[in-house]
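Of the protein chains in this complex, one is absent; all others appear in place.
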Amino acid sequence: MSVPALAARELRYRYPSSSDGNAPDALRGVDFALPEGGYVALVGQNGSGKTTLAKHFIGLLRATAGQVLVSGRVVADASVSALARDVGFVFQNPDHQIFNASVREEIAVGPRNLGAGAVEVERRVEESLVRFELEDCADRQPAALSFALRRAVAVAAVFAMDTPILVLDEPSAGLDALHVQRLLARIEERRARGHSVVIITHDMQLVAEHVPRCVVMHEGRVIAEGDTAEVLGDQALVERAHLGTPQVTRLARRLRATGMSGNVFGVDAFCDHFSRLRAGGSGSSALDGR
Amino acid sequence: MNARTIALTAVSIAIVTVLVASVPVPIPATGGFTHPGAVAEIFVAVAFGPVIGMVAAGVGAALADLILGYGSWAPLTLIAHGSLGLLAGWLSRGRGKGGMFAGWIAGGFALVALYFIGQATVYGLGVAGAAAELPFNLFQVALGVLGLGLFFVVRAVYPQIEQLAGGKGFTDVSKS
Partner (left out) sequence: MPGDGPVAINADLYVPGRSWAHRLDPRVKLLFVACFIVLVLVYDNLFFMLSALVLVHLLHFSARVPAARLRFVWKTLLPVALLMALLWTLFYPRGEALAVFWIVEITLHALAQGAALGLRILVMAFAVFAWLYTTDQAALVRSLVKVGIPYEWGLVLALALRYIPTFQGSYMLISEAQAARGLELRGAGFARVRRMMPIFVAMIVTSLRASEQLGRAIEARALGAPGVRRSVLHDIRFRPADYAASLLLAAGTALLLYLNFALGIGEHPIALG
């Protein structure tokens, strides 16, 4: 078995707060592992500890107790910029990253900070521009672009660092369907190269369709972990963690009387099941009538 | 005062307060700390002119004093930092880089001088005590020159700043 790309063991974290001394720990003994080449969604309601956990993997927060490992090495005093070699972190708000006068410059910052040579920086910038379809605005001010494009620039800037591990915090928030699809395609490319990906999101539709595994957080703990279908199939769990059920699943459940399975989480799965149902004939009469 | 100016002034004050109150900058070879407040003050003055410059620098820095518990310095800070913002904004208006530079020098001098006089007399530190604070204030003001560089960078990154600073009303310039 290979070394996990990211791992946390018995991780506890308490925010140093001046005013609220009675606040519970933000993380209360989290065990987490992302295998090398894995793709996992970190889900759970606001305040469940997803971002807090993720920030430990790039050293922005330091464990109060327990251990954090990146590429098999314990993160003790490793600096954020040292960890940035292994872990690319996309923040929620693209405006928090952008500070350059051109998109090209913006994308070049990360690779330069990591010490890439001029030729290599150039190559990575060009590649990112093409992949994220930003060629047309390469020389424009990123801050003057639309929100979707600013997000694309922020993601491209992190992708250009070419880290073996990616952590994306709410990357689809505020994006239209087209830009979400583009983003997911870029993630798949990285997966094909064996890179590991964690995506923090509230979009269960996206998770159901694209992310094979789920880690569910609730009140500072990991309360479930497994294949996405397995997690979404557990209705008590979905309820407890306020995950929300994908529309297609709700549709399937409404059609249970027709023989439709209640555990269908994506459009493809729904269609598969539906055609099997039609072919098998069981219960199809109920549908035929409509 | 129109809505745009109200918003811009409030936001400028908050920027100054945050940079003064919560961004420590180590002072070389002393182990002490200062802050980059003057960077923000010079930036605001050069970008938005003497009135917003004065209010943002004076009120912003005085609020920081209150927040940090240095309540009794706040009145002096209001006047000294306000003068820096006023002079830097006034001298830099339409006079190019030379004017900006002159604004920084004059504003910086005013701040250091006002702190010195205020501390020596009203606050009763005496000449010796005020002199002890002098190098600290000089260094803090010297850092302010980087506010000019910051202005040029921000203008390149966010050209809409020209519209914000100008006298016109709102035009839909951002696509956020």
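Should a chain be cited, it is by its letter among A and B, assigned in written order, with residues numbered from 1 in that chain.
Quick note on the criterion: a contact is a pair of C-beta atoms (placed from the backbone, for glycine too) under 8 Å apart; a residue touches a chain by one contact, two chains touch by 3 or more.
Treat the numbers as computed from the prediction; the structure is a model and nothing was measured.
Engineer: Given the contact definition stated above, which residue among A:V75, A:I98, A:L134 or A:L183 touches the chain not shown here?
Structural biologist: If we include the chain that is not displayed, A:I98 is the one touching it.
Engineer: Hey, which of A:V3, A:A65 or A:V80 is the one touching the hidden chain?
Structural biologist: Checking each option in A:V3, A:A65 or A:V80, the one touching the absent chain turns out to be A:V80.
Engineer: Considering the whole complex, not just the chains shown, which residues of chain B touch the missing one?
Structural biologist: Touch with the absent chain occurs at residues 1-4, 6-11, 13-15, 17-19, 21-29, 33, 36, 39-40, 43, 55, 59-60, 63, 66-72, 74, 122-126, 128-129, 132, 139, 142-143, 146, 149-150, 153-154, 157-158, 160-161, 164, 170, 173-174, 176.
Engineer: In the complete complex, which positions of chain A touch the hidden chain?
Structural biologist: Contact residues on chain A toward the absent chain are 16, 18-19, 55, 58, 60, 79-81, 84-85, 87-89, 91, 93, 95-99, 109-110, 113-114, 143, 157-158, 161.
The criterion applied here is as follows: only the chains that are shown with their structure count from here on.
Engineer: Hey, which residues of chain A end up touching chain B in the complex?
Structural biologist: Within the complex, chain A touches chain B at residues 98-101, 141-147.
Engineer: What residues on chain B touch chain A, complex-wise?
Structural biologist: Listed in rising order, the residues of chain B that touch chain A are 153, 156-160, 174-176.
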